[in-house]
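Here the complex is missing one protein chain, while the rest keep their positions.
Chain IDs A and B follow the sequence of writing; residue 1 opens each chain.
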Amino acid sequence: MTGGYGLLVADLIGVAVFAASGASAGVAKRFDLFGVAFVGFAAALGGGIARDLVIGAVPPLAFADWRYAVTAVLASVAVFWLHPKLHRVRRTVLVLDAAGLGLFTATGTLKALDAGVPPVGACLLGMLTAIGGGLTRDLLTGEIPIVLQRDIYAVVALGGAILVTIGHRLGLTGLGPLVTAAVLMTGLRLLALYRRWSAPVAVP
Amino acid sequence: MTGGYGLLVADLIGVAVFAASGASAGVAKRFDLFGVAFVGFAAALGGGIARDLVIGAVPPLAFADWRYAVTAVLASVAVFWLHPKLHRVRRTVLVLDAAGLGLFTATGTLKALDAGVPPVGACLLGMLTAIGGGLTRDLLTGEIPIVLQRDIYAVVALGGAILVTIGHRLGLTGLGPLVTAAVLMTGLRLLALYRRWSAPVAVP
Partner (left out) sequence: MTGGYGLLVADLIGVAVFAASGASAGVAKRFDLFGVAFVGFAAALGGGIARDLVIGAVPPLAFADWRYAVTAVLASVAVFWLHPKLHRVRRTVLVLDAAGLGLFTATGTLKALDAGVPPVGACLLGMLTAIGGGLTRDLLTGEIPIVLQRDIYAVVALGGAILVTIGHRLGLTGLGPLVTAAVLMTGLRLLALYRRWSAPVAVP
């Protein structure tokens, strides 16, 4: 559904980046190689698995297409061996993570709409595709999910999902609008990082 | 399935109350507005989503009917702004929570039976509908689920689910028996709170 070869490659880049974030969290908790690979897999594919179960697309892509699982595991193993050098590429990882956020939201929202989910539910599912992996990663490593605490991350996904849904209604389907929406979200996420925007916290 | 307009309103009251309990937990953990709304949504709809996935009703009601998500988010946002005044209405919240427990158990059990789940599984699913949201809330906020630790809460749900299942076998369907079972559970839960009943803990 997510289109041709170009989108598959983009999808797998998102998988690799999110797997790397999960694997880093596993290394930090002193998990063994298996644990690091498992958290990497869950961080990369947890959001998509939840989305596929909700729309009834079984077995989910993570189990139906071996390239997703293999990409997630290879990225996790790479982090396991290379993590002492990773702080040098921190900026690159943040940019790739923002790209993953934009892409996963756009494809997740479209998959939900194509499966017949109404607009509000499709927006929620698009966002869930993007943040579900990070949520799973934090639960598996015993942390309170960071996405709930601060930072403009999920809100960018939600805004992007609404944009994709409106575009879908207007007949703007195909690769062009999808990439446009993903690029917009990526840019907004990077701007939020750069300007240190954050959502309000309740007064005590 | 849950009947006409009256039951929808009752269902949405349950959603609002459980969302408020989730949102309060999010505020207590200093989550931002998004995190508070997310925990509220999960607390209100997590049990029903799990039930719908188990019985194969996809997409689950929480994504298929926008009124559920919107109610959960509005109740959460209200708690975000009003929480300093909430301790005044604590008694009201406990009564509404007991009503939500009764109603979610009754409708959850019936949905499972209508989907062809055998009696024992339907009782478990009815209980899961009622306690699943609170479980999710506690996991997302880094707490050990309170429902596992003390208090007569899940046991009321389980007893009510068994009652609903027996009634269903005896041909007692429709709105009347459902409301009767829900009211019985609500009363029993309030009695358990008032008398401070609790389940046994293993001797060390």
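As a convention for this text, contacts are C-beta pairs under 8 Å (C-beta built on N, C-alpha and C of every residue); 3 or more make two chains touch, one makes a residue touch a chain.
All of these numbers come straight from a predicted model, not from anything done at the bench.
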{"item": "Residue, one of B:70, B:148, B:175 or B:191, that touches the chain absent here", "value": "B:148"}
{"item": "Identified contact with the non-displayed chain, of B:93, B:139 or B:193", "value": "B:139"}
{"item": "Touching residues (missing chain, whole complex) on subunit B", "value": "53-56, 112, 115-122, 124-125, 135, 139, 143-145, 147-151, 154-155, 198-204"}
{"item": "Interface with the undisplayed chain - residues on subunit A", "value": "26-27, 29-36, 38-39, 49, 53, 56, 58-60, 62-66, 69-70, 80-81, 83-84, 139-142"}
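Simple rule for what comes next: only the chains that are shown with their structure count from here on.
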{"item": "For subunit A paired with subunit B, centre-to-centre distance based on mean C-alpha positions, whole Å", "value": "30"}
